[in-house]
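The complex appears here minus one protein chain, its other protein chains still in place.
Letters A, B and C mark the chains in the order given here, with residues in each chain numbered from 1 onward.
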Amino acid sequence: MNTASAEEVRKHVRVYLMVFAALAVLTAVTVMVSYFHLPVHTAVIVALIIASVKGSLVAGYFMHLISEEKIIYWVLALTALFFIVLMLLPTFTSG
Amino acid sequence: MSAEVEIPYAVKPHPVTGLFNGKFGIWLFLASEVMLFGALFSTYVLLRVGAEAWPHGYSLLNVPLATLNTFVLILSSVTMVMAWASLKMGDFRKFRLNLGATILLAFVFLIVKSFEYGAKFEHHIHPATSTFYAIYFTLTGLHGLHVIGGILVNLYLLLPGSALWRTEPERFTNRIECAGLYWHFVDLVWIFLFPVLYLL
Amino acid sequence: MGETAYGWWLPMNVATYGGEVDYLINVIHWIMGILFVGWGIFFFYCLIRFRRREGQKAVYQPIHAKPAKYVEIGVIIAEAILLLSFSMPVWARFKHEFPAEKDALVVRVVAEQFAWNVHYSGKDGRFGRTAPQFISSSNLLGLDPDDPDGKDDINAVNQLHFPVNKPVIVHLSTKDVIHSFKIPVMRLTQDAIPGTEIKIWFEASRTGQFDLACAQLCGLGHYRMRGAVSVDTPEAFAKWMEERQSEVSGTGTEY
């Protein structure tokens, strides 16, 4: 987020409050979904989708990744790639 | 910070990368944290896939308490970003209010956590009880340590650190931004931790 | 490798697929030797020809070293050939083409801190059930006392006997830490991982007495986990089994 001036920041504050509301609602949703005791696989997918949406909201708006510098995107892309390799690790142990 | 040597781009952003040193540094640190928690989540997946019977989180853990904790942490994330925003608007008083709220909410999170842990220990449930509890205590414990780390940093910035606001406001705002990025990351980890451990 | 079983290079080969492993090791070392000598010659030639002396000015423009590019591509092709046509077939056969159970000798090997328990199924051809809770100093395998199959089972500690020219299937497991079942003359290494039973097979083409070693650090006795591997003629193997059988049925207690 480059050096935003004061009134621009004032506009952002409204966005932060909306994001907060969205996060609260999504939390409630994900808890409610868990009460249905869906079969494991679907429950995992649903929970991860909701968590990813919440995560991207926090990362996008609170951490200002929406309008970040190119070099940060490169670092995060590299990290995401090795994160995926790391998450595939369990398939290696049983293989 | 009386380093005799003036480090370029410590406060002003670099013309090409558009970042001041601290911001680039904190993002690299968060990248390594992603790999740290990634390894633990990968361990969780491996243990769960390998185990014949894996209990459902909601049957063993207190979901309402954890939901409350999630709200607390999300709220603390909001107050954190508001603290940074109020500094951007030059309103030091509002900044102190928001940062104080963030620290308070972090304490609330830890207190709720200690109730949860206390209840477990009371029923003689320890990490050694089962692999589920082992990974539960390890993940939430390490996350808790990160919350404590965040509290210490924020406390420093609220009390002794805030003297910097009068002499070098921009450098102080940058620091709050970095502390904020770290805190949002800790919240981000909990956002994934909560459903994985408690709801699946 | 001549009469000496163990020399400075590869030890004597006794396994059927051992020849291919030796061939691959030798081919790789020949390729490495040629590459190393080739580059060595170029390397020393450069040192001598371009050493600093009167009238020897360094040249700024880089030379376009075509041969070097060909050498690199050659190395890549050689590696691909080694991988696809040498390594994979042997590995696939070792991993997947198990001999049929009925015409092979099936043996369970249970490693423990500092010994190999070799579990033969005995005359009834069926292994008795084993479980950790039955393990004791006199029942190293942990055979279930009230399982009839286990009555005639034999536990030859550190003794791996099997007939020549007959495939052997080993179910490898361990009681405590990671050990590694290694018979150099059979060109065989297989880690024993706690909590799993790994199947391997081999077949000997010569008789003789050889060593079984542990290749994974397993504690203070790692160096003395030596097992005696004895490849016998079918008659000698039958006689040996007979002796073990009498020991077991005779006393009926020592497993």
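A few comments on the model shown:
To be clear about the criterion, a residue touches a chain if its C-beta (ideal position, glycine included) is under 8 Å from a C-beta of that chain, and two chains touch if they have at least 3 such contacts.
In the analysis below, contacts and distances are computed from a predicted model.
Per the UniProt record, the chain missing from the shown structure is "Cytochrome C oxidase subunit I", taken from the list "Cytochrome C oxidase subunit I", "Urea ABC transporter ATP-binding protein UrtD", "MoaD/ThiS family protein" or "NADH-quinone oxidoreductase subunit M". Hidden chain, full complex: it touches shown chains A, B, C. Check C:A104, C:I135 or C:V164 against the missing chain and you find that the one touching it is C:I135. Within the set C:A104, C:I169, C:A213 or C:A236, the residue that contacts the chain not displayed is C:A213.
Within the set C:G7, C:P145 or C:P234, the residue that contacts the chain not displayed is C:G7. Across the interface with the omitted chain, chain A contributes residues 71, 78-79, 82, 85-86, 89, 92-93, 95. Interface residues of chain B facing the missing partner chain: 3-10, 14, 17, 19, 21, 24-25, 28-29, 31-33, 35-40, 43, 46-47, 50-51, 126-131, 134-135, 137-138, 142. Within the complete assembly, residues 4-11, 20-21, 24-25, 28-29, 31-32, 35-36, 39-40, 42-43, 46-47, 50-52, 56-60, 62-63, 65, 68, 71-72, 75-76, 79-80, 82-83, 86-88, 90-92, 94-96, 112-113, 131-133, 135-137, 142, 175-178, 180, 182, 184-185, 187-191, 193-196, 198, 210-211, 213-224, 226 of chain C touch the chain that is not shown.
Everything below uses one rule, namely that only the chains that are shown with their structure count from here on.
With each centre defined as the average position of its C-alpha atoms, the distance from chain B to chain C rounds to 50 Å.
With centres defined as mean CA coordinates, chain B is found 14 Å away from chain A. By the touch criterion stated above, chain A contacts chain B in their complex at residues 2-4, 6, 9-10, 12-13, 16-17, 19-20, 23-24, 27-28, 30-31, 33-34, 37, 40, 43-44, 47-48, 50-51, 54-55, 58-59, 61-63, 69, 71-72, 75-76, 78-80, 82-83, 86-87, 89-90, 93-94.
Within the complex formed with chain A, the residues of chain B that make contact are 13, 17-19, 24, 27-28, 31, 34-35, 38-39, 41-42, 45-46, 49-50, 56, 58, 63, 67, 70-71, 74-75, 77-78, 80-82, 85, 88-90, 180-181, 184-185, 187-188, 191-192, 194-196, 198-200.
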